[in-house]
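The following block contains the structure, expressed as structure tokens.
What you see is the complex with one protein chain gone and the rest in place.
Right, subunit A next:
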Amino acid sequence: MGGQVLVTCGATVCFDRLVENALDKRFFGLLLRLGFDRLVVQYGKTAEGQELVTRLTQQYTVSDGQFTVDGLHVELLAFDADIVANYTQKSDLVISHGGTGSVLDSLRCNKKLVVVINSALADNHQEEIAEAFAQQGLLEYVRGDLSELLRVTERVCNRSYNKMPSPKGRIVEDVLWS
């Protein structure tokens, strides 16, 4: 048994609620029960994100951005330009913010994916795209609190999802030359 879960907020801003949920004891408990032994929490480049993560992990002995709780190894990561190769590909489950880039990264790696919608964002197309992908059976998305995330995460681990068709970007090249 074993396996890695990646929680990602994307490159820029920290998504507070997602980080709070990911560093909650109940979330750790669920991951252990589902058989995971590694959790990576990527929280973004801002100072606010750093402060939030420091506050939430006070009770643990964090060394070099890592700590272990009840056998779950947790790694805290601000940002990695090569997150796909270094983390996404090595994970079994991704819990992601709704940014197009992060969602595509997971789906293109054929990972199980739970998207957490950031309803604090004004112009919210994240929900639109998450809903469209969910209708195609590619992912699940949540809007609500921790208990909803726990429930959906467990469901995602126990069922299979469709594979995304390969991208058709070559068409743009044809259009360009036509």
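One rule holds for everything that comes next: a contact is a pair of C-beta atoms (placed from the backbone, for glycine too) under 8 Å apart; a residue touches a chain by one contact, two chains touch by 3 or more; residues count from 1.
Going forward, contacts and distances are computed from a predicted model.
Visitor: If you had to name the missing chain as UniProt does, which of "Protein Rae1", "DDB1- and CUL4-associated factor 13", "UDP-N-acetylglucosamine transferase subunit ALG14" or "BUB3-interacting and GLEBS motif-containing protein ZNF207 isoform X1" would it be?
Guide: "UDP-N-acetylglucosamine transferase subunit ALG14"
Visitor: Of A:34, A:69 or A:104, which one is in contact with the hidden chain?
Guide: Once the missing chain is taken into account, the touching residue is A:104.
Visitor: Identify the residue among A:51, A:128 or A:145 that touches the chain left out of the display.
Guide: Looking across A:51, A:128 or A:145, the contact with the absent chain belongs to A:128.
Visitor: For review purposes, identify every residue of subunit A that touches the missing chain, sorted by number.
Guide: 11-12, 81, 99-101, 104, 125-126, 128-129, 131-132, 164-165, 167-178
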